[in-house]
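First, the structure itself, so that you have it in front of you.
With one protein chain withheld, the remaining protein chains of the complex are depicted in position.
Labels A and B are assigned to the chains in the order they are written; within every chain, residues are numbered from 1.
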Amino acid sequence: MANIQFQRVGRVFRQGGTEVVALEDIDLEVQDREFVAIVGPSGCGKTTCLRMAAGLDHATSGSVRVGGVEVKSPGPDRAVVFQQFALFPWKTVWDNIEFGLVSLGVDVAERRRRIEHYIALMGLAGYERAFPHQLSGGMQQRVAIARAYVLDPKVLLMDEPFGALDAQTRVVMQEELVRLARRHPRTVLFITHAVEEAVYLADRIAVMTRRPGRIREVIDVKSVRESERWDALERIEDVMDQPSFVHLRTHIWKLLREQQGEQAH
Amino acid sequence: MTPAPARESSAASRAARLIWAFGTLFMVLVLWQGVTVWWGWVSTARFPAPAEVVSALRQIAVDGYGNARLHEHALRSVLLVTSGFFVASSVGVVLGLAMGASRRVEAFVNPVFLLLRPIPPLAWIPLAIVWLGLGDAAKLMVIFVSAFVPSVINSFSGVRQIETPLFEAAAMLNARGWRYWKEVLVPGALPSIFTGLRLSLQASWTTLVAAELVGAIAGLGSILNQSAQDIYPAMIVVGMASVALCGWLMTLALGSIETRAMPWRAAP
Partner (left out) sequence: MIGPPLAQRELLRLTGAGTFAFLALWSAAALSGITSQQFLPAPWEVLARFARLLTEPFAGYTLLVHLSSSLQRFAMGFALAVAAGLPLGLLMAHFRWIDRLVAPLFEAVRFVAPIAWVPFAALWFGTGIGGPVLIIFMGAFPPVLINTYRGAKFVEAKYLEAARMLGAGPWRTMTEVLLPAAVPSIVAGLRISAGLGWQSLVGAELIVASSGVGYMMVKGQAAVSTATVMSGMIAIGLVGLLIDVVLRRLHRHIEQRRGL
């Protein structure tokens, strides 16, 4: 079972003499094959949560477990899609996607099969020999997503993956991700500050507070999505037009607004 | 002057610039001839006339001067530099990468480095002569010292400037040991490594010429030495031009290796 469990997780940063409490008492479970998004204001610690699950950061109290095992260090079983893509500029698209598979010791034939599958799926056909600098931001992020999926990881960790893309590309990518996620369901933890993106993509949404970050509320989107049959609609703008969508989105905005009100600027 | 931003890179403007360049150089030639010969403003004892330079060139190319002919001198110098540079930069790059990859190695090696770094390569010449005499061994020692430092520094900074997300991606993808070096560290640092190599080459070349000037049997620097002693200005010019030409050619060669070694870069 590939689930992510945050149990009473806290993160305190010590810099010089001062202590900063970034996260406090985070209790969250991402169940097997569930797509959970975390939204919150900047600096609330949502990225820190993801990084702890990835093994790129550690909790100062509580525990983070993936598949029941406590997370100690990064690895291909917890694939990360970074906001700045983090593709190796000196490797071609193909080689970038292949890199993790080599680490896993997958044999050549199987590697080829998997890479070709995802290249087709992510619309990268014809770009196998291109270098990252020759691709647009959207294409680069597709490569990064392919690189993550191809590992057949236990969990997928996406850190504001569309944050560096322009608005139009972002929408296209969201549609593609939904398609991909419905076709290859996996456990996904998705960080974003864009509420609409979260409502569109996720099964559940955890709304975080300002620093020290706590979970304010966890909202069930899946039940609404299924009962309102959003998936029957072709395009993202049609989904976002649905009253049920708007209702959810507004609810979350209000929660986030409360944070702003609490903090005097 | 190079490199300029690619504002005008059309063939027409390139041709224009070439014409200007040739025109200016031609004008300089005319002025040169005039100043030294036609109007006699500068005596040829102080600076040779163009014709004198040409005949000196012929002399050294055909008959030889200072124990050898021009290409023999050049070959000797270039070979010395190349071999010294090769050894020094290999060692330097490896050390620099190791220092970049490991903060402990950096801390341990730093003191020696900080000590050696401020000493200009040319300042090693007297020491090299005391220890190794006036032969090739001393030259190789100074070449080594001058090529070593820039290689280390630039390889080190090359590793450190690799962006954190790339390191994190490498960790996430389980890049370990040999793979980590070969497929992440070295390619990531390669642009800086090449900058270091360029600086090393230039430093080696300059230092060798200086060392040969101080004392050598053959080599481009020895041409300069000999012609200074003989008070043969035309030959001095030939020597200087040869030094410049060889230096330029070696830099070009390195540049083409650089472009080929990093096919993934966007054209500047």
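Criterion: contacts are C-beta pairs under 8 Å (C-beta built on N, C-alpha and C of every residue); 3 or more make two chains touch, one makes a residue touch a chain.
None of the values given here were measured: they were computed from a predicted structure.
Across the entire complex, contacts from the unshown chain go to B.
Of the candidate positions B:57, B:91 or B:109, contact with the unshown chain belongs to B:109. Against the chain not displayed here, chain B makes contact via residues 1-2, 4-5, 17, 20-22, 24-25, 28, 46-47, 100-101, 103-104, 107-112, 115, 118-127, 129-131, 159-160, 167-168, 170-171, 205-206, 209-210, 213-214, 224-225, 227-228, 231, 233, 236, 239-241, 243-245, 247-248, 251.
Methods note: only the chains that are shown with their structure count from here on.
Note on chain placement: the centre of chain A and the centre of chain B lie 50 Å apart, centres being C-alpha means. Considering their complex, residues 54-56, 73-76, 78-80, 82, 84-92, 99-100, 102-104, 131-134, 147, 151 of chain A touch chain B. In the complex of the two chains, the chain B residues touching chain A come out as 163, 165-166, 168-169, 171-176, 179, 183-184, 187-188, 190, 262-266.
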